[in-house]
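Before any comments, here is the structure.
Only one protein chain is missing from this complex, and each of the others stays in its spot.
We call the chains A, B, C, D and E, going by the order they appear; numbering starts again at 1 in every chain.
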């Protein structure tokens, strides 16, 4: 008896359905736009498009920083395209450090799942806010500000971070200064570091000039 | 005498004109983006693109809800693409009802053109706000909240509704719960309805599982 | 049996409820902000706050333009504050005209309820788009562009317009040019109108200088 | 030797510092605005303002749904005000369920920390997307759409959810329909449920009318 | 010794890098979208894409208004696409005037580089704000409002203007009213100007009808 009702409504809206934009799973084959990637056809989507297992695997921390960052940004998880949110996983082995960095396009919230992490950020007013975070603690890092995370536990620590953008970007300070072809003279003039220090770090970080 | 003046200005801006983005009439043949559809070429547009007659015809209310919703969203009226606004027409025969629903992407304002309508919404704080509206009255329904409209007139009622998005979306509660393949067990667990009630409505609304 | 359930959930969220921001009915006694007015206390609100009857009364068209505009912007209808939408009513007697104007802060959609209206706008590319609209027709006027409405019916016409802002603003061309203390010399230099024409209109429209 | 340099720069910017808006920790004593709460004085803030321990404690799941939601929205964690992000913790005991609900103001990403969760949402096009999520899996729930989470593990499950707003809101379906004074007649008309079902759930969920 | 570190981080993020959206230099060959043009491939960009020399050359002021406007909007300077900013250069010879105009899509800030400029705007409340600006002075013109600039120096004046959009648009009043095919009757009805005045300006400004 109710059948005709909703079918009627459905038909009335069927044309709207064709373009309803509850979500816009990124078609990474097309060029990006300022608001994100064009959408995949809704008809091609399944529940698999809205879930991602890539953060279930610990990153490889057998490196000098004894840490790993595993992102679930739009490039890895196209379903967040246009939804203003994304995630990443931080694995910190003993002594692990996520070096000073910024996310030019998003604020970040971190939740500690395992271990103890010393995290902090520096404001435009040049004030430092840093704190030791324990299991279950959360901390916010406002958009675009320099921040860092250091494992202060005797064992490994694990955290998940969320961002207020599907594509927060990442600028790692040392790599930006010393890991590219920015001439030593320019680095020196703009950072007050001695040329020797700059050249040493450039050689270490694969930079040139 | 003034002629050279403006021609000069025109030439100066002619390249800007080519991309001036006062509006962006949707090219529905291209994939959507998080901000809306790509724009049709301005040179292909006429005044016809900016007007729409589809809301001039009463919807067919010879159905169980004795009501019809006729949308002028971006899919029907591509000129609203990117402009943050759209409309729809509500026809309510005697006893007509627009069932409980939400618009995930927009707030709504309703104006009563004919008859009397009892309309309401429920807030996140779970407060109910409902009111009988007469000819010329308007009411606002904030984004994403459950709301409804019921004809409380002896004859037909007519209303126009406007939305704060070119693509507000529509989620009709009964249809979302009972008109698809969501398993009865999941509906039951998440709504506290008895399986018998769920199965009956599923059969009625064309749902399965 | 279910009672404890939801009470539990309610308590868990009671602190969130205190600040849930589904809507933000304007407290017009407080200073505005770039995003709109501060919100009235939710506990002080009733269904009356979300409805408005001011558009149910025809505006007085016994004036030279034989037309009247009755707004339901945030100042008249505080419930739209922050929701990105508002409305107005246009009454056009025979020969009525809404003079050339812009809304600096919103796009507009017009729906004809009665009569026949010739409406149009001019784009940044200087193209004119105008059209005769009949009962039920809608037309969109993109943000910030000069536009107008003229009654082309033998009798009165009525339209409702919606805006993509709670506070669209209104700049009536003649009043902006001739209805204030902008010196005649500046008007002349910036519009190429003869001083005589400017002075005449200034005297007519209550302008000085 | 470098000292004067930066002091000079600091002085040049000292007035800017006074209002730099990297963040805007909510002053919950003042009225909300459409963009969030007014900011606390920066000089009154310490690192404690940017961290929160409330999600470190499991919610009480000794209730009928065997589940608990612990929010860290702006009301609990004022530092997220204006930053477009917030979090919550989901504790699901064996058989636990987060009933069908929406967040009118935000999209959500869930990450499973412990156990196994069956989660899903329903689109405006009325398609159901649900999936069993294991430890480390993430899933996105687009803004304003009905969604749910069910513990499908033999033991307790734990998840953290992030939102694309500091104040996402929460509308629990059953509570919205049956936990308030919305008259049974209106619920019946707008949901197609029998009056008996509505009255039973109302009595159970503390609703009246 | 540090080498492995950052390489590791780089690899972890290489997939993110592929789509990082710090900027979106416009590919003007593709259709525009409501948020701007699709992005050129990052790999195709050099420093030349982020700089523009077009504002280094004075515009030709040998015309009736003795003024020239040289834009650096997205059409001329694709690097600003999606960044919410653009610029233009104003050259005003002795007696030069930038006629009354609006930018439908942006607010504007002007800085005087040479000479003396009388600039002003008219608000929605119809108040006129105008002021004589000297070298180094800046003035703001809020979005969508009628404004003008007049050289009040004995010699040439130069100013740079910045806009809060990559594509602010430009509507020059006289050209909008008299430089197109808008019928004289409609201009007359909507501006209160005499048909003779309208026809004269139309003939002068290349308008018809």
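The rule we apply is simple: a contact is a pair of C-beta atoms (placed from the backbone, for glycine too) under 8 Å apart; a residue touches a chain by one contact, two chains touch by 3 or more.
No experiment lies behind these values; they were computed from the predicted model shown.
Within the whole complex, touches from the chain that is not shown fall on A, C, D, E.
Of the listed residues E:116, E:143, E:157 or E:184, the one in contact with the hidden chain in the full complex is E:143.
Summary of contacts with the chain left out: across A:55, A:133 or A:150, the touching residue is A:150.
When you scan E:30, E:123 or E:188 for touch with the missing chain, the hit is E:123.
Along chain C, the points of touch with the absent chain fall at residues 28, 30-37, 59-60, 63-65, 68-71, 73-76, 104-105, 167, 169-170, 172, 174-175, 179, 201, 204-206. For chain E, the residues touching the chain absent from view are 2, 5, 10, 17, 20, 22-23, 42, 45-48, 50-53, 55-57, 72, 77, 79-80, 83-87, 89, 107-109, 111, 113, 120-121, 123-127, 129-131, 133-145, 160, 162-164, 192.
Contact between chain A and the absent chain runs through residues 97, 99-100, 102-105, 118, 120, 122-124, 126-128, 130, 142-146, 148, 150, 169-177, 179-182, 186, 189-194, 197, 201, 204.
Heads up, the rule we're going with is that only the chains that are shown with their structure count from here on.
Any chain bridging chain D and chain E, meaning touching each of them, is among A, B, C; the list is complete.
Of all the chains, the one whose CA centre sits at the greatest distance from that of chain E is D. Annotation for chain E: residues 30, 33-37, 104-105, 169-170, 172, 174-175, 179, 201, 204 touch two or more other chains.
Viewed as a network of touching protein chains, the structure does not reduce to a path, ring, star or complete graph. Checking each pair of chains for touch leaves A-B, A-D, A-E, B-C, B-D, B-E, C-D, C-E.
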